[in-house]
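As you look at this complex, bear in mind that one protein chain is not there, while each of the others sits in place.
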Amino acid sequence: QDYTPDPAATPGGTITVTYKDDVATLDPAIGYDWQNWSMIKSLFDGLMDYVPGTTELRPGLAESYEVSEDGTVFTFALRQGVTFHNGREMTAEDVKYSLDRVTNPETQSPGAGFFASIAGYDAVTAGEADSLSGVEVVDPLTIRITLSRPDATFLHVMALNFASVVPQEVVEEFGADFGTNPVGTGAFTLAEWTIGQRVVFEKNADYWRDGVPYLDGVTFEVGQEPIVALLRLQQGEVDVPGDGIPPAKFQEVMDDPDQAARVVEGGQLHTGYITLNVNTPPFDQLAVREAVNMAINKDRIIQVINGRAVPATQPLPPSMPGYTEGFAGFPYDVEGAKAKPAEAGLADGFTTELYVMNTDPNPRIAQAIQQDLSQIGIEVEIRSLAQANVIEAGGAGEAPMIWSGGMAWIADFPDPSNFYGPILGCAGAGDGGWNWSKFCDEAIDATATEADSFVDPASPERLELWSQVYQDVMAQAPWVPVFNEQRYTMKSARMGGADALYVDPVSIPVNYDYVFVTE
Amino acid sequence: MADTSPIPLHAPAAPAGVLRRLMRRKLALFGLAIIVAVVGGAILAPWIVRYGPNEQLFDGLTLQGAPMPPGGDFLLGTDLLGRDLFARMLYGARTSLIIGVVANGAALIIGTLVGLTAGFLRGWVGAVLMRFTDLMMAFPALLLAICLAAIFQPSLWIVAMVIALVNWVQTARVVYTETTSLAEREFIAAERTLGASGSRILFRHILPHLVPTLIVWGTLGISVTVLLEATLSFLGVGVQPPTPSWGNIIFENQTYFQAAPWLVFIPGAAILLLALAFNLVGDALRDVLDPTQRGRD
Amino acid sequence: MAGYLCRRVFAALMILLGVSFITFVLLYVLPADPVRQIAGRSATAQTVENIRQQLGLDQPLLVQYARYLAGLVQGDMGRSYLQRTEVSSLITARLPASLLLMAGGIVCELLIGLTLGVIAAIFRGRPLDQGLMVTSFVAVSAPQFVVGLLLLYVFAVQLGWFPIGGYGTAAHLVLPAVTLGIMGSGWYSRMMRSSMIEVLRQDYIRTARAKGLTRSRILFRHALPNAILPIIAMIGIDIGIFMGGLVVVESVFGWPGIGQLAWQAIQRVDIPVIMGVTMVSATAIVLGNLLADIVTPFIDPRIKMR
């Protein structure tokens, strides 16, 4: 058994979770924000899954799987007797349909790109085929997936929400409205959705995993200002504030021992960084980029956000495999940083722009960065804009510097490769790509490809290669990794279950399937 | 305003009289004192403050990152980045004066001009102007502001312009209504028979009668525009950080109204005082300038 | 009357057409690409292009606009880029809450504003009047977010008189409506004061006194209806101003209205939703003005509908 159930867990009870934003969609092929990510996880299942509260893979709808020697053929044996919420039994046909659907351009899935390694993907994207040639139904309970190239992360991909199994007849019935009428195989079913007010989940009594979920239901109340949600939590009306503890209340909560005891802290696969556009002078000069790296007082920035983070030295967060322990990065050294621009012939300093998303605390962090850089003669003008405008400027390569906060990379799955391709590799450096540094080093790209071609994602050589990739990247300093944000959340007194479930790295903010109430 | 004739009919210059009469009103003096203090503070800020407005002071934050309350080293406390609030308030007065007085004033002028012309001209010019006003009124002002500010790079003057461009509409409506009824008055017909040109009638005879309304709208508009600027900052299209303005100090810190109330209530009080001060002076000015009001309540 | 209405409705439609066109153009030139948002961060250039084509965003502006209008006429406002839900269903789900809140806000601001204005007019020039003047400026200068949180904290959390945010019962409505109405009440009290002072000077008030009517009857039956006339036109204007306030108030109180929808859409450049909300709010404003124009003749018989 990969997971030992909590002996104290008792079934029954419902909980209330609040969110500021409305739930966008519950269609697993489309939902891609951290709010609906965990909801979809509880409504749907994929072939693969994670051990609750960890980043460890375990089989999901697949009972078992086999990988061919060269790592390009995956054969999954499905569980028997798994039914969708509508009562129909799930088969291999459904798995194939689901993978075809998510890659079909008409679905407009933002996750389609994850499946690029499956054979026939290119034909589907180009509109030449309706169906992935690499996905074959062997028999109703067996499915075989052939990759066009080895992909060490493929099992993680199959654990993504995008790979969730959906029933064809329901999708076709609702068409584009499947997102508000989701039917899956998950631990919960959707009972009610009142737009702008609440989404209610009900326990799936026929869930294929025994004993879970514990809760009879979960009510998500949306449109709640985080600060109000916390007030309600303090009044006992809310069990989990989905948006976490608002900065304005953090100090108050931590100063009260009773409340502080209910705060849960955990790492997350997140890095906050500044991109330096390597195509824009003077950031095209390494010395300048190094100077910026050395000038940032990360401790002060962390102090400004009430110490809710740890300083970062490299792109990967510490809990990610492949993280280089002991890598010093660029230490804070104002004097050293002052000397650098002179090397690049910019002794008098220069003026540049820093783009930042306009929600607290990002503009504050930008101002701290601004002050740090002014110490070494770099005058920074801040462009505090709406998210969409920052992404646009970053994609178009117009932004010399961007503070990533609010749009930052939170890993889709716990694998080092997830922090490279689109944001540091050549693939994302094109116009509109998410590689806002526009950093593109063929040699490093080659190493990354090599690392991804391993069959075993956890093999030490592979992790070694990734460690090397990120060290090489840092040698070129296209980024200033600033901090790795810690996740702080709170729960009501009646909530039970291990703390890890509340800071579940893949199921933020709560793993609804495994938490329970104590009264 | 009433004394618009170029003929020096009187030896004693009118302005001096107006000023003297203004001076006699205690409330007006109080208002004037506040305005002078704010403007003076804004101009002389560099010589008054001990810290720069954007200086993030090491002592300005506790180890946990909490701001300092007023008193002690920092007269009005510090903000969430450890900056001296007093310095930010003084420098912020510059921005807020530009928004609340210049942009709001511009909006008032545009609104008045549009409302006046439309109300007076009737015909197709008036119709077109009023339909345009109706359209602008139906248009969500905030959206327009966001789009304009996003299309141009946001800066103080762009923001001021945007605010002026979206805020004139209500004034125009109100002025329009008043102008149409004024234009019906007999003394306007009398002016016409004298051969007075349209612009003369508008500016010499109708405009002065709008002064009381304009004072109410103008002074209430100060708070509204200063807060609108802050809303724009909040939406990412306003005055860019770290430039302080009273409005954006409030908006940056509004969720902290319990943890650090001074960051919200001090700038809030400042906006209120400024608007009040202008109102006091405006009210007094109206009474002094309007001969028909003298002796009445 | 019917002819008057026909013409007003036609004018209103023209205004809505104008609003839709301007909004469309502004959103078109806005520096943010909705397709990027849809496609997600790992999308290839090919995918982005595909989506752009599917949504018709590669077409010239006028073609796009014509398509939008054609849809609009059939009641189709398109689908949200981000939620993939029909805009019309998003709006219909949220509109009643917003209308309720707006109605509550208007009632509050009128109740507070007119009362204070009348009191100030009666006590004009005295300390009470001056005190009310300061109050009205406080009302206008107070940022709604802070006001909302303060009210929530005091009346819901501390005193427990009202629920902490949410939607449903009349008790839920009180605090948001007051928050929304406070700013307007400042305006109305100023307007009402001057209007009332003007009316109290009129000859017919003297006539009423000469008839030996009681003070309250003179005030409420003779002065008030006349003083309120110039205010009615303001209520039409107000709906426009409220749209901005809705965003803030709805988010503080977790009120499921279109303000929150608009806010999210603007943050993420969800063009069909922005267009939809704009059209709905413009319609509300135009209707509000129309209503004000229709109501006025009932209060003031001198005004004919022409």
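For reference, chains read A, B and C in written order, and residue numbers begin at 1 within each chain.
Assume contacts are C-beta pairs under 8 Å (C-beta built on N, C-alpha and C of every residue); 3 or more make two chains touch, one makes a residue touch a chain.
We adopt the following convention: contacts and distances are computed from a predicted model.
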In UniProt, out of "Sulfite reductase, dissimilatory-type alpha subunit", "ABC transporter ATP-binding protein", "Multicomponent Na+:H+ antiporter subunit D" or "Cytochrome c oxidase subunit 2", the chain dropped from the view is recorded as "ABC transporter ATP-binding protein"
The omitted chain touches B, C
Residues on chain C facing the left-out chain by the touch rule are 2-4, 6-7, 202-204, 206-214, 217, 221-222, 225-226, 229, 299-302, 306
Chain B residues touching the chain left out here are 1-10, 185-187, 189-197, 200, 204-205, 208-209, 289-292, 295, 297
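Here is the rule we use: only the chains that are shown with their structure count from here on.
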Contact graph of the chains (line, ring, star, complete, other): complete
Higher number of C-beta pairs in contact (B-C or A-B) found for B-C
Nearest to the mean of all protein Cα atoms is the Cα centre of chain C
Dist(centroid_CA(chain B), centroid_CA(chain C)) in Å evaluates to 22
Expressed in whole Å, how far the mean CA point of chain A lies from that of chain B is 46
Chain C residues touching 2+ other chains are 31-32, 149, 153, 266
So chain A residues touching two or more other chains come to 227, 386, 389
Chain A contacts chain C in the complex at 18, 20-22, 24-25, 27, 30, 32, 105-106, 108-114, 125-127, 176-177, 179-180, 194-197, 221-225, 227-228, 231-232, 234-235, 237, 386-389, 391-393, 395, 421-423, 427-428, 430-432, 434
Chain B contacts chain C in the complex at 27, 131, 134-135, 137-144, 146-148, 150-151, 169-170, 173-174, 177, 212, 216, 220, 223-224, 227, 230-231, 235, 250-251, 254-255, 257-258, 264, 268, 271-272, 275-276, 279, 297
Within their complex, chain C touches chain A through residues 31-34, 36-48, 50-51, 54, 79, 82-86, 89-90, 93-94, 97, 149, 152-153, 157, 164-167, 250-257, 260-261, 264, 266-269
